[in-house]
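Complex shown without one protein chain; remaining protein chains in place.
So that you can tell them apart, the chains are marked A and B in the order they are listed, and the count of residues begins at 1 in each.
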Amino acid sequence: MSREKILAAVKKNEFSQAQLPDLEALNSLTANSGDLALQYTTIASAGGSFVYEVADMDAIKAILQKEFKPDVKIVSGIKELDDYTYAAAVAGELAHSFADVELTILQSNLGVAENGALWLTESEMNVRVLPFISQHLAVVISRKALVPTMAQAYTKIGNADYGYGAFISGPSKTADIEQSLVIGAHGPRSLSVFILP
Amino acid sequence: MKVALFVPCYVDQFYPGAAIATLQLLEKLGVEVHYPKNQTCCGQPMANSGYEHLTTGCNNLFVDNFSGYDYVVCPSGSCTLHIKEHLHSPEKEDQAVEIRKRVYELTEFLVDILKVENLQANFPHKVGLHSSCHGLRGLKISQMSELVAPDFNKPAHLLNMVQGLELIKLGRQDDCCGFGGTFCVAEEAVSSKMGKDRVDDHIEHGAEYITSADLSCLMHMEGILRRQNSNVKVIHVAEILNHYSHE
Partner (left out) sequence: MSNATGKSHPELAAAFNKDEPRVDWHDETLWWVRAKRDIAAHKLPEWELLRETASQIKNNVLSNLSSYLEQFEANALKNGVVVHWAADAAEHNQIIHKLLADRGINRMVKSKSMLTEECHLNEYLQEHGVDVIDSDLGERIVQLAGEPPSHIVLPCIHKKKEEIGDIFHEHLGSAKGESDPKILTETARQHLREVFLTRRAALTGVNFAIAETGEFVICTNEGNADMGAHLAEIHIASMGIEKIIPERKHLGVFLRLLTRSATGQPITTYSSHFKKPQQDREIHIVIVDNGRSVQLGREDFRNSLKCIRCGACMNTCPVYRKSGGHSYHTAIAGPIGSILAPNLDMKKYADLPFASTLCGSCSNVCPVKIDIHDQLYKWRQVIVKEGYSPKAKTLAMKAMAFTLSSPSLYRTAGKAGRWTFKHAPFAVNNQLNPWYKHREMPKSPEQSFGEWYSKRKEEKK
């Protein structure tokens, strides 16, 4: 069988031990980083995200009301943002039924300052395709949930048992046509990030 | 110290001026230089073409010529690198190993061994320094643009001691000139395009002369410059460092 054939061929050609390196030196080099919210904002904005530092959920509601028309389909994974369809309530529906969602609002509990990325698992997304199929995406995060780099992010994630998770660092984009950056490829056309205290 | 001069085959035959300048420069700096007269070639043209196994004759000859010296100095980065990495002799491996430890390209010898801090030299011209790949990434005679590491440049350090010389900045610091040994004829189209682009970079930034620690690069660029009827000339670093005119 191919499995046995492949494993045998690989085993035969393995060579003497090369030890795994210790990551401590690298991790400690990146542990401290000053104002993480400022760094996050600068880099996420440079990558095309709209970043807002806000005091509370009401401030977020106000901005969303201004940016999005009242009659579009909006799904929210956050209980406090209850003017919209609650994601958990519709999580069992067919993935394709979310094709007409204009805006999805989700919560993230881990953000990375060095690259503007936000970690969301299936629990925060409720439906895996939701943060991709939606025309626009908004994510709410506490500034306390920011870490300096991916090294610290994976320490936080640890051995969590998710079925699916993704780092999302901006609106979908492509530069495949003559290296011209175009925002809005197949995923959302925009990413708005709300940083709470 | 006993120093032997290793003159690459094509320098011997086509650019003796660079070898003469190297010899004169070293003697000016108080070095007693021996020139083993039976030297021929380091074997690189064959080895780089996949024929390393044919270089035994060359290697043995090299070992015979260059054993027993404190240093072997060569005005060519690529030839120096080749000896450093590939000199082997089945019967005289110990001697080969010794030579590999002691072979130096000219500018690294001047900076690291002789620790030259000033030169009586003048060359009042705008000069573009071409960082040839073997000297750069092989011998590390200056910092490589790809790396996140402190800057240094041994040839530039020496050229900055030359009165009146102005080193120009380039658009691309260390892009390859395209010579590459037999590559220059086997992949002629790409090779000459690479050379043309390198030369254009120097010309755009005002070079009157293009210099390098490697004459293979200069030979290739000179061929292109002369085909273009350009006024820009090539000159080996040794010829600049050895240049002193009283006018």
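What we mean here is this: a contact is a pair of C-beta atoms (placed from the backbone, for glycine too) under 8 Å apart; a residue touches a chain by one contact, two chains touch by 3 or more.
Worth saying up front: this structure is predicted, and the values here are computed from it rather than measured.
Residue in contact with the omitted chain (choice from B:128, B:155 or B:180): B:180. Check B:133, B:165 or B:241 against the missing chain and you find that the one touching it is B:133. Considering the complete assembly, chain A touches the hidden chain via residues 1-3, 5-7, 9-21, 23, 25-27, 29-30, 43, 47, 95-96, 99, 112, 114-117, 128-129, 132-133, 149-155, 157, 159, 161-180, 182, 184-188. Residue-level contact of chain B with the missing chain is found at 7, 9-17, 19-20, 23, 35, 37-41, 43, 45-58, 60-61, 133-134, 136-138, 144-149, 172, 174-176, 178-181, 183-197, 219-220, 222-224, 226-227.
Definition applied: only the chains that are shown with their structure count from here on.
Computed centre separation for the pair chain A/chain B is 52 angstrom, with centres defined by C-alpha atoms.
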